[in-house]
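One protein chain omitted, others in place.
Then we have subunit A:
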Amino acid sequence: MSPSSSIAAEPGAVPAPDEHHEHHPSYLVDGTTVKSWLLTLDHKRIGVMYLIWVLLFFLIGGIYALVVRLELLTPGPTIIDAMTYNRAFTMHGVVMIFLFMIPAIPGAFGNFMLPLMLGAKDVAFPRLNLLSLYLLLTGAVIAIWGMINGGMDTGWTFYTPYSTHTTTTVAPILFGAFIIGFSSIATGLNFIVTTHTMRAPGITWFKMPLFVWAMYATACIQVLATPVLGLVLLLVVGEHLFHFGIFDPAMGGDPVLFQHLFWFYSHPAVYIMVLPAFGVMSEVVAAFSRKNIFGYRAVAFSSLGIAFVGFFAWGHHMFVSGQSTFNAGVFAVLTMLVGVFTAIKVFNWVGTVYKGAVDFKTPFAYFCGFLYFTVFGGMTGVAFATASLDVPWHDTYFVVAHFHFIMVGATIMAFMAAIHYWFPKMFGKMYHEGWGLVSAALIILGFNATFIPQFLLGNAGMPRRYYEYPERFQTLNVASTAGASLLAFGFLISAIYLTYALVYGRRAASNPWRSKGYEWMTESPPPTHNFVGPQPTYPEEPHFYVEPKKAEVPDAV
């Protein structure tokens, strides 16, 4: 590469100052008062605020996780009493699910990237967008207030009739989750309308980046499933306060009905968490293999397919609830269909990497971890969908390991990949690549070390949500706790070098990865209205990479 042509494309190179920058400050510096952030209608600033909050929630959830893991270090009491333990794993689940996993990628990266990827100046309803952030925070404050004032011991699934009888603080926490549901609906609604109405000329449905497709499918689930959860949470709050008896068998109520309504939301909800991850990864794999995505339409449609069949699979949580054998069979088959759509994606990602010019940067390292967690976790899911296998594994650590692998593993990998891939886009800085890889390696290792022992524990019969366990399970529990510490350490490293990069990082080039994603067609960080001058045109498909062998010359431009 000749020095003159490569300067702009080199990571860390300082672009020559030009007039553009003086007249169009980046969204980061356009208004610096606190108010200009808190009341902003700019989707990028809202995205950044989401990012900050979900990271905080992740920290809170993570601390609870470590408390749980430390307690399980020894067979008997270790650091806390049984009741505190019950509260800790409940709060861990509630915080991680409702305050981290569900809002994380759509809230932070969806908000930031979706309009950029559609060539739009903002989302369709900017005020609603800001409102949805504040609804999330309102719900969080109410729920956290409840946690401090007593906490809740039902597990994040709130199963009745226990949840209507326990004396712990159920009402504020469920009410908080109810409000968070509105936030989720608002975000989904906004994204659907944005995708329908705000695409720039040239961006047809089949020229939308795959991340947009994934956000769109996620949004459909958010809009269609969350209202049912809203209703059922309200009912449980009412039950708890007034004991109407709708879900209480002692009063003629039907607790299985609660499970149906709850899982009608919560099973699709796992796709609310994991579809955005799939979307991120489709972007990352194309950018770092430097290849056009293999089977674009198949990847796009499989997102919709997952969203659709996801609505018919809830019964697999109820194989042991007295469901008829026929129902169990139907739900088993429907559940396995999800596996088919996921497999389509996996094959296409692998096909994309195949013969690509892989650029093994941190986001790609996370992609590798992601692929592994998705395949491994997904296969345990298919095993679970087999009703006869579910019976012995149900409510053991096998469940815990399964869902951590698939939804937490996959989603965290995507979340970390997204942070690294879009860091230069969002903040205009570069992080330290070496530390990035070290931290990715630790996190992936730590994850395995935490949850593989849990697969073994579950298979050996250790139930989940138990405070004490027989001596013979101790070795594996110690291994799992050690793994969790490694994991936490990995995240700590990331937190340090990313914060450092934010302040002292080298200025990034406007497209350090030489990515062809649409969001890179404007400056990094983007100006307030996303584009300076005339709107870009979109003659090519997204992720349109010239075949690697011929790529040398155009890449340097």
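As a working rule, contacts are C-beta pairs under 8 Å (C-beta built on N, C-alpha and C of every residue); 3 or more make two chains touch, one makes a residue touch a chain; residues count from 1.
Here is the rule we use: contacts and distances are computed from a predicted model.
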item	value
Candidate names "Carbohydrate ABC transporter substrate-binding protein", "Transketolase domain protein", "Acetyl-CoA C-acetyltransferase" or "Cytochrome c oxidase polypeptide III"; UniProt protein name, chain not shown	"Cytochrome c oxidase polypeptide III"
Contact residue for the chain not shown (choose from A:M91, A:I179 or A:L261)	A:L261
From A:G245, A:G351 or A:P536, residue that would touch the chain that is not displayed	A:G245
Residue of A:I185, A:V236 or A:M416 in touch with the missing chain, whole complex considered	A:I185
Contact with the hidden chain (one of A:L131, A:M198 or A:A343)	A:M198
Positions on subunit A where the hidden chain makes contact	120-126, 128, 185, 189-190, 192-194, 196-198, 223-224, 226-228, 230-232, 235, 238, 242-246, 251-254, 257, 260-261, 529
